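What follows is a structure written as structure tokens; I'll ask about it next.
Note that one protein chain is taken out, while the other chains of the complex remain in position.
Note that the chains are named A, B, C, D and E in the order they appear, and that numbering of residues resets to 1 at the start of each chain.
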Amino acid sequence: MDALVARKNKRAFNQLRRLRVTYNIFDFADGSLLFECGRTKIMCAVTLQNGVTQFMRGEKSEWITAEYAMLPAATRPRTVRDAHGPRANQRNIEISRLIGRALRAVCDLSALGDYTITVDCDVLQADAGTRTASISAASVALTLAQAVWLKKGIITKPILKEKIAAVSIGYMQDTLILDPDYSEDSVMDADVNFILTESKELIEVQGGAERNQFSWKALQGMYDLACQGVEEIFTFFERTEKADF
Amino acid sequence: MDALVARKNKRAFNQLRRLRVTYNIFDFADGSLLFECGRTKIMCAVTLQNGVTQFMRGEKSEWITAEYAMLPAATRPRTVRDAHGPRANQRNIEISRLIGRALRAVCDLSALGDYTITVDCDVLQADAGTRTASISAASVALTLAQAVWLKKGIITKPILKEKIAAVSIGYMQDTLILDPDYSEDSVMDADVNFILTESKELIEVQGGAERNQFSWKALQGMYDLACQGVEEIFTFFERTEKADF
Amino acid sequence: MDALVARKNKRAFNQLRRLRVTYNIFDFADGSLLFECGRTKIMCAVTLQNGVTQFMRGEKSEWITAEYAMLPAATRPRTVRDAHGPRANQRNIEISRLIGRALRAVCDLSALGDYTITVDCDVLQADAGTRTASISAASVALTLAQAVWLKKGIITKPILKEKIAAVSIGYMQDTLILDPDYSEDSVMDADVNFILTESKELIEVQGGAERNQFSWKALQGMYDLACQGVEEIFTFFERTEKADF
Amino acid sequence: MDALVARKNKRAFNQLRRLRVTYNIFDFADGSLLFECGRTKIMCAVTLQNGVTQFMRGEKSEWITAEYAMLPAATRPRTVRDAHGPRANQRNIEISRLIGRALRAVCDLSALGDYTITVDCDVLQADAGTRTASISAASVALTLAQAVWLKKGIITKPILKEKIAAVSIGYMQDTLILDPDYSEDSVMDADVNFILTESKELIEVQGGAERNQFSWKALQGMYDLACQGVEEIFTFFERTEKADF
Amino acid sequence: MDALVARKNKRAFNQLRRLRVTYNIFDFADGSLLFECGRTKIMCAVTLQNGVTQFMRGEKSEWITAEYAMLPAATRPRTVRDAHGPRANQRNIEISRLIGRALRAVCDLSALGDYTITVDCDVLQADAGTRTASISAASVALTLAQAVWLKKGIITKPILKEKIAAVSIGYMQDTLILDPDYSEDSVMDADVNFILTESKELIEVQGGAERNQFSWKALQGMYDLACQGVEEIFTFFERTEKADF
Partner (left out) sequence: MDALVARKNKRAFNQLRRLRVTYNIFDFADGSLLFECGRTKIMCAVTLQNGVTQFMRGEKSEWITAEYAMLPAATRPRTVRDAHGPRANQRNIEISRLIGRALRAVCDLSALGDYTITVDCDVLQADAGTRTASISAASVALTLAQAVWLKKGIITKPILKEKIAAVSIGYMQDTLILDPDYSEDSVMDADVNFILTESKELIEVQGGAERNQFSWKALQGMYDLACQGVEEIFTFFERTEKADF
């Protein structure tokens, strides 16, 4: 499979958009950052609540949950706020569940007491790839928060078993591209999100045909490209975290 | 990778649960069936509504949408109805979106006028695999409805470009099993749903680590097993449809 | 008052539609059945929940409640789901309250501990008479569940003091008909639902003028016809329950 | 059947509570009144809205609808407002539907243009019998509004075909009482509401066993008593309307 | 600044509309009244609830809260009920918060046990000034309720530290008017509500430019006029309370 000969924005087919990060953007969160992947911008904040904070959850006490939402001006045209529409945005719910599931797969909460960890991913600007950027950001924000909790003695051992990062791969007419932006994403045949560990094992794979089905061989090519992408993201965060502290 | 030496219910690792189908269970739907996969039972109905039936959708007029829900007594303990809880069940929303997306990928609605096709998947009984059973059932119900619409002249050519079927594959300690039931599913390390065409191309792959990450090689094994599973489902429906008409 | 000389469907004025029943359709309920009265089909399931399961009820602990709803494809055109509309369906609420009230009138819950009994009546297909069919079905499902609870020692004496059955009587131009279907019901002057015990005493009478008022003498005729109808229903269930076990 | 020898409040078994009325309590309604039946007090207002005012009704244009609600301080303890609870009060919905149905049975709206008539019944104080008092009041308020609309030329002929009034009859241990107050109502075996025309024909009968079933003969006694009650209410309003204008 | 030479309703610029009051309109409230200011009519009721009565409040136990709402027929055209619209009326929420805040500023609840005081202000008729009339009425209703609670020993010392009254001042083209009615209010440049104590100290000032900004000097003039207005209201209630008891 060949690359798109010319991505209109001059990126190579296997090139991520420019990454940027600003750490600790919320004074009141235990871990937070603004993660930018091209024009896609995610604010991620990790906080801790005592006991059962969610309405009528009735589940066991230690828990980690994620909430994904868009600021109204994150899109053109403006997105209607959840609280002003007739009910919660269904896409937000699906993505919130995906983020929460991915984090639960790599967390060992047994040493956490009667707390709920909430990971808020708020999209400041959406140019495709918001769900994968949210997951990459969440993993880092959780690492930051974990350091705070260890220091304060709220936990006595790390809860994050594996770091994760995620990328989206687009597929069109036998061509694959890493990390499509909205203009690219909207013409893809298929679009698959990979959530991977540092050793490239799978935490979640989720995606499908937007227009046309795709072969197993195509999925294999997507996986290989995703491995490159997450590698770069892991490296980026390692480098910036060192620089930041 | 080896099979589970002994599935407690005596099924082989690559054996589907017993399939059954009852066609046309709703007199008022254009296509409907009760699809049973072991103790999992799905009622699927396809109906046609004029124009924009969903509240404030504001989208283009021809559309296909899916709604997945559970009857309260489908589970033990009983499931609270959506309309009686504080807000719509988030799992139902995620699965409804998955079903709708899969169907849209294989439908060409350009010849459908200003109609909305609604595919209702109501779980009569849940013993794992309800989302994949819903998708397999939906594909068949849509075929039945399509025949009715062609006959009535509502459409002049088929809208379903490809038949699809779906299965879930469980993975635990290097062992794969096809179509886990609830007792099996609840102890899996990972669980992946495959939605495939008759030629085994991918419409959607969705799933992830419940407890532990898994390798690409494992996913490959899952895909191979899924191909076997959907093959059997396609054959089952072909055989029963013939018998039925 | 004379009968309709010729009901278009050849039924006599005092003839019920064909009754059918399938017991124990839900593996996870303590009592359940599919009750068909002509094309009207009700799935009824009785389950037991610990303690106060309803949101903010604040009432005494032992309780029996009913929930009536329609599957979307039960009607033509398709019915919008409660959870997808702006608020709960008002007709469903009224009928749920009627069923619950009728059951509470014939239950002695004093020997039931801190449990809520929920009776779910889900309309698989609606061709008029769904509320009365739900009540007849609920009485039987409760009897089945009661047998299970007695066996398991959850209760030590029956809770159902009286069996009940219900029928609808239509009235048009001085003519009465038992158990009208939708095509008949939609042209009636009045329509009264009778919920009766085996000794034909009244549990609830509810109904009224759809188009024109009616005399006390007409109501008397309706009661007489209702007595015949419920007699037949009681007999039907006795016979089938015997056959089933 | 004998009367209660001594109603604690000295009323005879067939005696209504003291009736009072204040006409035209709302300057902005076309017909309104405060109707008091003992300590039960209902404010009823009839207004006209252009076109389809209800959210997503999608029904034919001329329509009459009723809304019944309680002021928070109408009861002890205080009733939570609908808008402040998680969803609309179910009892209010049931009663609103009853009032609307009764009014529709006696209205001919064919001469009304594209208007919705709304009848608001707000309970200022609740001491049992609020639904029957609401119906009696609604019939009168509608008569008042009709006079206004005729005068303004909004309608060219009356829309109310029959006046109606309603009373509740309580039944306990073979004893009947007319118009029970809350202290009486709460100990009844059964309680039936009768909505009758001036000629004592039935518009709706609705009620049932609160504790024990009752015989047809008992219902007959209730009807006779209800006829007395509504007679008195019709007379009361005729007398006061004359006095008022 | 000069007065409006001729208010169309012949009131002087500094003249309140005619005040009327009916005490104790709710038998089930501890303090209540109907307060009329011209055609604006407010029913105010004060009740006491045990413990935390509001849904998920999670605040300290003793509390005073207010709820403001309109009866549907209070306005022309009719106001849609909160429970029948897609969400609570935003204006009602704003005014409820204002009333609650004003009362909390003058209450010392330290001697109140685990109770919530609820002040319901229901607008029977709206002709402008409903929020200020509600506050004046609430202060009096609370005084009445306080007397009851002292007598019953629910509290051992008064909770109301200061009586308050409120008026609205309209401003148009350098002219001020006290207590504008709707026809006046709707043409004002600005409109300010003053909530004052008997010594004319400020509890809350709230208001602003409807059409054009206004100077500090204008606000000063409004305050002076407001002092006259509340003086008259305090006097009115003193006089009528004496007359009433």
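FYI, a contact is a pair of C-beta atoms (placed from the backbone, for glycine too) under 8 Å apart; a residue touches a chain by one contact, two chains touch by 3 or more.
Quick caveat: nothing in here was measured; it's all calculated off a predicted structure.
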Chain not shown: contacting residue from A:Val21, A:Cys37 or A:Ala69: A:Ala69
Among E:Ala12, E:Ala111 or E:Leu202, residue touching the chain not depicted: E:Leu202
Hidden partner interface residues of chain E, rising order: 55-56, 86-88, 90-91, 93-94, 96-97, 101-102, 105-106, 162, 190, 192, 195, 197, 200-216, 218-220, 223
Positions on chain A where the hidden chain makes contact: 25-29, 32, 39, 43, 45, 47, 49, 53-55, 67, 69, 71-78, 80-86, 88-89, 92, 118, 120, 122, 124-125
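Keep this in mind: only the chains that are shown with their structure count from here on.
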Greatest separation from chain A - chain, by CA centre: D
Between chain E and chain D, distance of the C-alpha-averaged centres to the nearest whole Å: 32
Shared-contact residues (touching 2 or more other chains) in chain A: 55-56, 86
